[in-house]
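A protein chain is absent from this complex, but the other protein chains hold their places.
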Amino acid sequence: MKNNDKNTSWKYRIHEIIYEADTKAGKLFDVILLIAILASILLVMLESIESFDTRYHTFLNIAEWVITILFSIEYILRIISIKKPFKYIFSFYGIIDLLSTIPKYLSLFLVGSHHLAALRALRLLRVFRILKLARYVGASNRLLVALKMSRTKISVFLYFVVILCVILGTIMYMIEGPENGFTSIPTSVYWAIVTLTTVGYGDIAPHTPFGQFLASIIMILGYGIIAIPTGIVTAEMTKSANNSVDTNTQACPSCSKENHKDGAQFCYNCGSKLN
Amino acid sequence: MKNNDKNTSWKYRIHEIIYEADTKAGKLFDVILLIAILASILLVMLESIESFDTRYHTFLNIAEWVITILFSIEYILRIISIKKPFKYIFSFYGIIDLLSTIPKYLSLFLVGSHHLAALRALRLLRVFRILKLARYVGASNRLLVALKMSRTKISVFLYFVVILCVILGTIMYMIEGPENGFTSIPTSVYWAIVTLTTVGYGDIAPHTPFGQFLASIIMILGYGIIAIPTGIVTAEMTKSANNSVDTNTQACPSCSKENHKDGAQFCYNCGSKLN
Amino acid sequence: MKNNDKNTSWKYRIHEIIYEADTKAGKLFDVILLIAILASILLVMLESIESFDTRYHTFLNIAEWVITILFSIEYILRIISIKKPFKYIFSFYGIIDLLSTIPKYLSLFLVGSHHLAALRALRLLRVFRILKLARYVGASNRLLVALKMSRTKISVFLYFVVILCVILGTIMYMIEGPENGFTSIPTSVYWAIVTLTTVGYGDIAPHTPFGQFLASIIMILGYGIIAIPTGIVTAEMTKSANNSVDTNTQACPSCSKENHKDGAQFCYNCGSKLN
Partner (left out) sequence: MKNNDKNTSWKYRIHEIIYEADTKAGKLFDVILLIAILASILLVMLESIESFDTRYHTFLNIAEWVITILFSIEYILRIISIKKPFKYIFSFYGIIDLLSTIPKYLSLFLVGSHHLAALRALRLLRVFRILKLARYVGASNRLLVALKMSRTKISVFLYFVVILCVILGTIMYMIEGPENGFTSIPTSVYWAIVTLTTVGYGDIAPHTPFGQFLASIIMILGYGIIAIPTGIVTAEMTKSANNSVDTNTQACPSCSKENHKDGAQFCYNCGSKLN
């Protein structure tokens, strides 16, 4: 029993270090983790530059293995120290953490797959929690709420945009044709998207007078309808600006949910006591 | 008389399957229709890719004919099963449905016209009704209302933009001239539109110092006035956010109008009983 | 005295035809004027296309002279028929009308100056008055009010943008240098404006890693600060949406000011009686 207690307290300490940022040790761990993530992303980037890779290949390879093994240990500790491990494994961060470690192991069998390690960038989303910037957490929450509220309207809008691009792309394909770079309907639809969103690479551009006339209409259209998503989000944002709740960065020890209300005694998700 | 009744009930059943999505059969029909539309668009796209077309030409041709004939049958059934067929034929969806079938028949006489079959993409607008996503229908309605309300202001704005582009294009034509790619006034106006809408292909770009100076002013202008349509739509959207009514996806059996108020007993358009 | 009366009534009739759109003759005049303006712009555009000009040079030249002389007659009639001719001559439309006629006369001495005839496009702004679309006039007035209100804020914003572009352009010139297309500081400032406004021609683009890094920051900056003019105009527009007054298209016979309040008896500008 005593052994069990000791075991539990050992797990408890690790939980506090890894999952929370209230103690000194927890804060230190989080800062080191953040630096390790940044370093690993930098490594993957440098490795992709050929002139760099040919010179420092061995060093880059070893450094990546070291970081990958450290991340693997961290991942295992996260599973061990939590009460309901499956909740963590299938949570957003749980999946990200797994995806951040496997590419390097995978690269033993699949050449090139280790570039996927750049997915570690998603781990950087933890930074708000790590730095304990409640202000930022609140701001990002309010952003997410406004986006969720306008989700349906924005998807309806984007659906219209895609249909519009399919039709405009087809018409441009018939006007300009393969001899002017509009080699197929999918390519023309791609061009229509490039134009309507005002990106405008210029790798494909209309050459016939009528094609340029239609392109002008598409551009003015795109210029006009960019107002729609903006209008949607702004209307939602002005509404949500008024009713927001302050939350903190404490994580529940049993289900690891965050964003508890300030002063909350119990987890809003699983009901266990917060400490 | 009995025959007449039977005839009516036969038509009535087809109406329910084709026009509505409340019964199981109606839902199934709509899902199959949606898949058929997507498949047919994919076919037209694949056919336009030369390497694909040369290899699978016969297969693609047959598949398109099958889908076109199916769509034709559906179109005829739609006309037969409705009480006031002309209302359907000249409605938005009626015209789209017709335009979706004729290009393939037309291609027998006019080479290349079958690409117009991509207009079927417009049929995809039915998806909201098909999936019975009242939430989405509501969202798209509110979008349309906000757009309708700001229609006059946006057309005034676009009219100003076009006049501005004509004048700026002419001035740039006089500054840069044909030797720098501004071959004629229409081309220069096209360039002005490309620049003002911040698309910026780069196929035509100013080379003289004074041309670059004027182009800079046009860009900053375009950067500033993109705010106007946004402001218009946003102001309208914040207003319309408050007063919206919930509607459902039921279609009137006699005039096929949709978007009846929840719980409505009679069609708001022709006054016939809804079932 | 009788002669004087007759003279006045003759002028009065012309004033009614040219300046107003309430009588049948006045409406007809305005529609013909609009068509003539559109035709003349088309002529100037076609003339600038070399292949067109070489073939139809004589026809285009004669047609332009006919329209120019008609516009000159109209301009003189406008001056004669109004009570205070100088008010018209130095008004916005008076200057536009003059600028629309002189380029062709100027082309007798200055080769190429007749292209300036495209400035006639500005005369198209009369369309709202011509079509008597009070709704559109109201919409455009409300737009102008919102723009006037946000004028100071937008000029402050654009001033900041220009200063920012000067500094960013200089830094990029020092990083990339003439060997990467950044041939001088003015060119680099031009590039910075092209980038910050998200136009992005691609005629000049950074090649060094550090240059691309800085360019990325400029783009994200530009992406972020485009929100500012939008925010300004939107805030102004939501305010002005509430307090707008309905005006009509009647022109004052003595000072030719428009936009009188519905039911106004006297000109708000010069106090003379409206009829």
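We call the chains A, B and C, going by the order they appear; numbering starts again at 1 in every chain.
Quick note on the criterion: a contact is a pair of C-beta atoms (placed from the backbone, for glycine too) under 8 Å apart; a residue touches a chain by one contact, two chains touch by 3 or more.
The shown structure was predicted, so the numbers you read here are calculated from the model rather than taken from an experiment.
A.B. asks: Hey, which of A:72, A:180, A:208 or A:238 is the one touching the hidden chain?
C.D. replies: Within the whole complex, the residue contacting the unshown chain is A:238.
A.B. asks: Which of A:17, A:41 or A:82 touches the chain that is not shown?
C.D. replies: Residue touching the chain left out of view: A:41.
A.B. asks: Of B:68, B:81, B:212 or B:234, which one is in contact with the hidden chain?
C.D. replies: Of the candidates B:68, B:81, B:212 or B:234, B:234 is in touch with the missing chain.
A.B. asks: Counting contacts across the full complex, list the positions on chain A that touch the omitted chain.
C.D. replies: Touching the chain left out of view, chain A contributes residues 41, 44-45, 48-50, 112, 115-116, 118-119, 121-122, 124-125, 127-128, 135-136, 139-140, 142-143, 146-147, 154, 157-158, 161-162, 186-187, 189-190, 193-194, 196-203, 226, 229-234, 236-238, 241.
A.B. asks: Take the complete complex as the reference. Which residues in chain C touch the chain that isn't displayed?
C.D. replies: Here the touching residues of chain C are 152-153, 155-157, 159-160, 163, 166-167, 169-170, 173-174, 178, 183-186, 189, 195, 198-202, 205, 209, 212-213, 215-216, 219-220, 222-224, 226-228, 230-232, 234-235, 238-239.
A.B. asks: Going by the touch rule given at the top, which residues of chain B touch the chain that is not shown?
C.D. replies: Contacting residues on chain B, toward the hidden partner: 198-202, 230, 234.
Methods note: only the chains that are shown with their structure count from here on.
A.B. asks: Taking only the C-alpha atoms, how many degrees of rotation bring chain B onto chain C, rounded to the nearest 5?
C.D. replies: The superposition gives an angle of 90 degrees.
A.B. asks: Using the average of all C-alpha atoms in each chain as its centre, how far is it in Å between chain A and chain C?
C.D. replies: Their C-alpha centroids are separated by 46 Å.
A.B. asks: Take the average of all CA coordinates in chain A, do the same for chain B, and state the distance between these two points in whole angstrom.
C.D. replies: 32
A.B. asks: Listing for chain B: what residues touch at least two other chains?
C.D. replies: 157, 186, 189, 198-202, 226, 230-232, 234, 238
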